[in-house]
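Okay, structure first, notes after.
And now, subunit A:
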Amino acid sequence: MIRVNGEFRQRARLDKNFNAGQCFNCGTCTALCPVGMAILPRQLFRYVLLGAEEKIVEYSDSIYSCLLCRMCEENCPEGVLIAENIRALRRYLVEDVYHI
Partner candidate 1 sequence: MIVDVKSTVLPKILVFSTDSISDPGIDLAGASHMDYSTGAMVISVPCSSGIHPGWILHALKNGFDGVFIAADGTDCPFLEDCTARTGNIVAAAQALLKENGIDPMRLKMAAICSVCSESFVSHVEKFNSVLLKLEA
Partner candidate 2 sequence: MTEKKIGAFICRCGGNISDYVDVEQVRKEIAREDNVTVAGINMFSCSDASQEDMIANIRENGLDGIVIASCSPKLHLNTFRAMAERAGLNPYQYIQVNIREQCSWAHTHNKDAATRKAVSLVREGVAKAKLSEPLTPIELTAQPSVMVIGAGLAGMRAALALGEMGVTVYLVEAAPEPGGSIKGRKSLFPDNSSGHELVESLLERIRANGNIVLYTSAEILEKTGSVGNFTIRIQVDGKNETTLSVGAVIVSTGSGSYRPTDGEFGFGLSCVLTLNQYIDMLDSSTDTFLLNGRKIRNIAYIYCVGSRRTGKEGNRYCSRYCCSAAVHTAVRTHEVDPSIGQFHFYRDIRTYGAYEELYHEALKKGSVFLKYGLKDPPQVTEVSGSGLRIRAKDLLTGAETVELETDLVVLVTGMVPGENSQLIDILKLPVGKEGFFNEIHPKLRPVETVMDGIYIAGACQGPKTLSESVVSGMAAVAKSASLVLTGKVNLDPFVARVLTEKCTGCGECISSCPYGAISMKETPDGTVVEITESLCKGEGACVAICNEEALEIKGYGHNMIKAMIEALGG
């Protein structure tokens, strides 16, 4: 069960590099991802959009598995800057979760 966390959502939306909200859920990115993880990257972004902060921490492995190779981005029909969005999530983990 995901409870929508407005505050977390708001933070993601304010990050200028996070534009995954444009996604219309075609699944191109997931289908092309060489890493082949189920939630990478589309569903990961959905957790952010729905404000599921705990899921982001739970799936931090996936976040760090991304190759930033942009295969998905190259083919994204909505022009989502996927690699940049992933980096935004890593930044969030580094700063707010690991406190490095």
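The definition used in the following text is that a residue touches a chain if its C-beta (ideal position, glycine included) is under 8 Å from a C-beta of that chain, and two chains touch if they have at least 3 such contacts; residues count from 1.
Candidate selection criterion: all candidates are chains of the complex that A comes from, given by their letters.
Source: prediction; values computed, not measured.
Among the candidates 1 or 2, the one in contact with subunit A in this complex is 2.
Remark: subunit A residues 1-4, 6, 9-10, 13, 19, 21-25, 38-39, 43, 46-47, 49-50, 78 touch candidate 2 in the complex.
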